[in-house]
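A quick write-up on the structure given underneath.
Missing here is one protein chain; the remaining ones are kept as they sit in the complex.
After this line comes chain A, so read on.
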Amino acid sequence: MMASLSRLRLASPEGVGLLLLAAYAAYGLFWLGSIDERDRLFFYEVTLSGLLAGVMYSLVALGFVLIFKSSGIFNFSQGVMALFAGLFLTGFMNDFGVPAFLAIPLTVAVMVAVAFAVERFVLRHLVNQEPIILFMATIGLAFVLEGVGDILWGSDVKPLDVGLPRGASDFLLDGYGLYVEKLEIAAAAVAAVLVVALSLFSQYTRIGRALRAVADDHQAALSVGISLRTIWVIVWSIAGAVALVAGIMWGSKSGVQFSLALIALKALPVLILGGFTSIPGAILGGLIIGVGEKWAEIYLGEVMNALFGLNASWFTAIENWFAYVLALAFLLVRPQGLFGEKIIERV
């Protein structure tokens, strides 16, 4: 990223984007100085809740990145995997009374079993097929997982409580007058730990190096004796574990329900922003989307009214589609995403 900054030319689309960003930030700071204390506090609250919501998106995006990097497969079923993991977890806990510290490893085991099954019954037969065929296969997988989850555990909303802290953070509320959910802070902490752990794993371990090798060149990885099957099982298991984390966080927030599968759609703009191949990118993309949509929801109507005299009510519920517009704009400027790997092409 730094290296690419030094080579940046202002005339390029990226340069224009950065200039706009700088102008925007300057305006924002100026505006922040001009408003009164109460509004400023409200702005901080909006920003923080945006950041924390962004972390939740990032958790889902992370699973996508892991699988895409190592197999070039865009795993459409990542969102459903979060739901699937959540269903099993609530099933173990609510229906069988298994305590959380046992139910979580049990669910991890289920996700590992799913990884084995996916390799055995899907991926193995589709080696060397077009990416679009593999993508279609993951769509099928999404339906299968959703169906199995429904048959086993039923389709009503299930409460999930694994003992994560709830309610507003007293520290921030008393000290600074900010209202922030403890659960969201916990999600942020978990995401941070997850990212650091995954980065260390892929950078410094033998298996991690093999994962990156497979991501670069399947054939070459095969030729040096890396077994693709083993690698795929490992990757899908890790993605399953990440899906479980996402499932726990979203489930604790709003109950485990089938709309959980749809958060995968919100992860898509996150990936376009952050780059499909970068773990830090998934996190940063999530934060940008999270904050961006909250800001847009609260402030964009007023701004548009002041600037162009547009009816502010046109911009309500912008939260639902803002992310996609942002992603579209991003595709025009920097299609590989903020941290996506540049495609190295030798001629």
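In this section, contacts are C-beta pairs under 8 Å (C-beta built on N, C-alpha and C of every residue); 3 or more make two chains touch, one makes a residue touch a chain; residues count from 1.
We take it that contacts and distances are computed from a predicted model.
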Can you match the unshown chain of the complex to its UniProt protein name from these: "Amino acid/amide ABC transporter ATP-binding protein 2, HAAT family", "Aspartyl/glutamyl-tRNA(Asn/Gln) amidotransferase subunit B", "Carbon monoxide dehydrogenase" or "Ligase-associated DNA damage response exonuclease"?
"Amino acid/amide ABC transporter ATP-binding protein 2, HAAT family"
Identify the residue among A:191, A:210, A:238 or A:268 that touches the chain left out of the display.
A:210
Hidden partner interface residues of chain A, rising order:
127-128, 206, 209-210, 212-213, 215-228, 341, 344, 346
